[in-house]
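Of the protein chains in this complex, all but one are displayed in their positions.
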Amino acid sequence: MVDNAPKLSVRNLSVRYGDKQALNGISLDVFPNEIFGIIGPANSGKTSFLRALNRMEEFDANMTVEGDILFEGQDITAIRNVYALRRKVGVVFPLPVGLPMSIYENVAFAPKLAGIKKKAELDEIVERCLIRAALWDEVKDRLDALGSLLSGGQQQRLTIARALSQNPELLLLDEFSIAVDPVTTMRIEDVLKELKEEITIVLVTNLVQQARRLADRTAFFLESELIETAETEELFSGVVKDQRTRDYVEGRFG
Amino acid sequence: MSLFARTGLDEHNRRVEWLVRTLFLLMTVLLIIPVALIMGILIQRGAPALSWGFLTEVPTNGMTAGGIFTALIGTVWIVAVALLASVPIGVAAAVYLSEYAPDNWLTRAINLAIINLAGVPSIVHALFGLGAFVVFFGFGRSILAASLTLAVMTLPIVIVATRESLQAVPHAFREACWNMGATRWQTIRRVVLPNSISGILTGVILEVSRTAGETAPIMFTGAAAFLPFLPQGVLDQTMAMSLHLYVVSTQVPDVPDALPFGVALVLISMVLVMNATSIAFRIYLRNKRKW
Partner (left out) sequence: MPADVQGDHLSSSIATELNTRGWDWYVDRIVSIGVFVGGVSAIIFIIGIFVFVTREGLDFALGSLDLKEFFTSINWRPTSERNPTYGILALMTGTASVTGLAMLVAVPFSLGAAIYIAEFASGRTRESLKVLVELLAAIPSVVWGFIGMSIMNPLIIEMFDVPVGLSVLNAGVILGLMAAPIMTTIAEDALKAVPDSYREAAEAMGATRWQVIFKVVLPAAKHGLMAAILLGVGRGFGETMAVLMASGHAINIPTSPFDSVRALTATIAAELGDTARGSDHYGVLFTLGIFLFVITFIINLIADVVVKGVGRQK
């Protein structure tokens, strides 16, 4: 699996918020069709990493990014159309955001941006994405209800459905199951395993066991640094070089 | 405190508290009572003048008789043309300030300019309208010149109201859209504007009421004391309600007592009804939860 050219290649990436260093000189590769896990204690810079991948520093005057991020070999800071990049990258952040429009429109939003106009085609996308996000059964009879008034967990899955509706090549998930019950989480996890046949996924998670279940390789972040990257099974079977990683996965700190 | 027996000090404090509260209530009431009384008098003395004919007939006998039709229609013209100019500019400015503007000196200068536009005396706006629109741009004394003067003057109302309602849309919605690859404009058009349009409308209604009541800025730019006919286009002069009230109450001899009161009553009703609509609209919106 890892013998391809990397989908995503990060070199010497640093992220700062004002004077606060959130990420310090990270380098790693993510390969096509893998689930790449990122674990680490609170404030270690995991979310900042994902934000940098989608060039979200443009939304936050306080945030500065240095280093290289190559998406399919293309330096994303040098591209001329950042919107095209963001359309290829789906993101799900821990705070769910249902947009104040119908559930249907929430999911049809990105396809419409991509120029899809046919009702039948949109219907198909909406249904497929809502099914994959494990939300379809709950909302199929009220697709015109406001997305912003769903429950927290439903909004979380709506956000996942929206990210999928972009038909992304790279899916960035940040603690996606934080507001979702365990059974539904399992269903979504199964979908992710299927999805990786088609796309590449970066999964930030606080649940070490979730990384173990899903990730092919996993990186451990600690205090703005990347401690190490390893095959997930090695990480959990103790074949890792760094004592801090071992302590973390075995729950001995943080 | 209630656990302890009430002491003398407690009793004293309660009295002072009551006294202070009553004093402030009194001040509030004293602010409102005179105005209420004045309104009562306006209605009492203006009512005899009011009739359907008062609204639909033109002034006659050197404005000592007849109705206010020409002034009423003139005000509608002036307000409409002013809105056509100020709403697009004002909304654009607000969209810029709320959605695009970086935090730099230019943005601060724009904000300062808005504060000053709102603070410049209306008579200075009048001088500006005369010097710029009537003389320099050569529109002459016309609805166009008067309306543009008012548009500049009331621009801050539209900008401030629009900016507020744009900013009431949570930032998280914007980020969600941007993250899906929507441009700023696509985000504004599909998420921000649809959810703030009613707030913008509230501001526009407020602007209408302000525009309808202004006198000084139109006196020398396009409103005439008396015209026997309706304007045919934006380059014509016109009568206006506010100026008509000034004229019949100060410039015309032998006006029957009820006439100016009637004009004042109609003008104030127009303005208050629009304001009340705007306020009611706002309260309705606040109670209609969309997130």
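Order of writing sets the chain letters: A and B. Residues in each chain are counted from 1.
Here, a residue touches a chain if its C-beta (ideal position, glycine included) is under 8 Å from a C-beta of that chain, and two chains touch if they have at least 3 such contacts.
For clarity, every value in this text was computed on a predicted model and none was experimentally measured.
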Legend entry - Selected residue (touches chain absent from view) among B:Val58, B:Ile78 or B:Val95: B:Val95
Legend entry - Sites on chain A contacted by the missing partner chain, in the whole complex: 4-5, 32, 71-74, 76, 79-81, 83-85, 88, 113, 167-169, 197-199
Legend entry - Where the unshown chain meets chain B, residue by residue: 13, 16-17, 20-21, 23-28, 30-32, 34-35, 38, 41-42, 88-97, 99-101, 106-107, 109-110, 112-117, 119-128, 130-132, 135-136, 152, 155-156, 159, 183-186, 188, 209-210, 212-216, 219-220, 242-243, 245-246, 249-250, 260-261, 264, 267-268, 271-272, 275-276, 279, 283
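Keep this in mind: only the chains that are shown with their structure count from here on.
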Legend entry - Inter-centroid spacing, chain B versus chain A (mean Cα positions, whole Å): 49
Legend entry - Residue numbers on chain A that touch chain B, as the complex places them: 54, 56, 58-59, 61, 83-88, 90-91, 95, 97-101, 109-110, 113, 146, 148-149, 159, 162-163, 166
Legend entry - Touching residues on chain B, where the partner in the complex is chain A: 102-103, 169, 172-183, 186, 190-191, 194-195, 289-291
